[in-house]
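Yeah, one chain of the complex is gone here, protein chain that is, but the others are all in their spots.
Moving on, here comes subunit A:
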Amino acid sequence: MAATMKNVEEIRSRVILGEFGVKNVHTSDFPGNYPGYDDTWDMQKFQKNFRIDVVHLDESSMEFDMVGIDAAIANAFRRILLAEVPTMAIEKVFIYNNTSIVQDEVLAHRLGLIPIRADPRLFEYRNAGEEAAEEEASEIDTIQLQLKIKCSRNPRITGDVLHIYARNIILGDIKWVPIGNQADVFADSSIGPVHDDILIAQLRPGQELDIVMHCVKGIGKDHAKFSPVATASYRLLPEITLLEQVEGEKAERLKRCFSRGVIDLEDVNGKKVAKVVNSRLDTCSREVLRHDDLKNVVKLGRVRDHFIFTVESTGILPPDVLVTEAIKVLMAKCQRFLNELDSTDMK
């Protein structure tokens, strides 16, 4: 795509969705690429152009817009949210008695995936010491949970058809056993599984479970059970431009090519004319490019520096706290290398 005068702005700021491919994907505004543009990093210019708009926020999910930042840094935040924000999860499962139909390892795997409501910022990582005994669970790095349940026969049910009382083991059966001074420190916040109605196992009369679990702090890179988000994703803001006026039956078809609410038909001089109302709702399926008479009427693109983030938390931490922690993790990474550079330079 030749960089003519009119095209340059478009190449610099838009990703074009074409019929057979996507163009202008990579960031190209580095110093020296475009004559006449000063693309050197300027903190003032960045701060002036940067903004965040929170669209939706509740305890389990949030949606916000980040405008004026590059994909490299937005992607870094997304990757950190998925894999490097620490949480607490069950790591060691001591099975004293398991007579249920669920195998030990399968049960332990299921227990590990349970989200545990405990603020990971108040705990330390456990030292990966080989000599440290497994029993040595200190109050600063471990949470101890216990599951002790027995399914008993319900004596009240009798009769011709033998109804035996079977028991669903749900997360509400897991109890927290405080170690050391945890009972005082965490007296007000209840530590335990986030939800209490998730099924772990099913027992029949006579079967029992006697399990002690230790939770430790970890990150999603190590095991996905430590990931604090159900998912964290972003998409770029779509941009739909109509190149000519579309009216009548053609406008109806154009409206059906996009997601609902993107294109509206308004009455102009008795004719229905298509107008782009809200391009943010579009899912960019490029359906319009499949129709020969409609594909030259629209120009589809995405704004390259406008990111619509969606963060869904598993309930351990509220989503805005998760984003804050993710940004701090990135700062800590930079600081680590700065310290390393300084320490080697001084030698």
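Of note:
FYI, a contact is a pair of C-beta atoms (placed from the backbone, for glycine too) under 8 Å apart; a residue touches a chain by one contact, two chains touch by 3 or more; residues count from 1.
Heads up, the rule we're going with is that contacts and distances are computed from a predicted model.
For the chain that is left out, the UniProt protein name among "BHLH domain-containing protein", "signal peptidase I", "DNA-directed RNA polymerases I and III subunit RPAC2" or "Proteasome assembly chaperone 1" is "DNA-directed RNA polymerases I and III subunit RPAC2". Among the residues A:73, A:122 or A:268, only A:73 touches the chain that is left out of the figure. Shown as candidates are A:30, A:96 or A:125; the residue that touches the absent chain is A:30. When the full complex is taken into account, the listed residue touching the unshown chain is A:344, out of A:4, A:190 or A:344. Residues 27, 30-31, 39-41, 43, 46-47, 50-54, 57, 64, 66, 69-70, 72-73, 75-76, 79-80, 84, 320, 323-324, 327-328, 330-331, 333-338, 340-341, 343-345 are the ones on subunit A that touch the missing chain.
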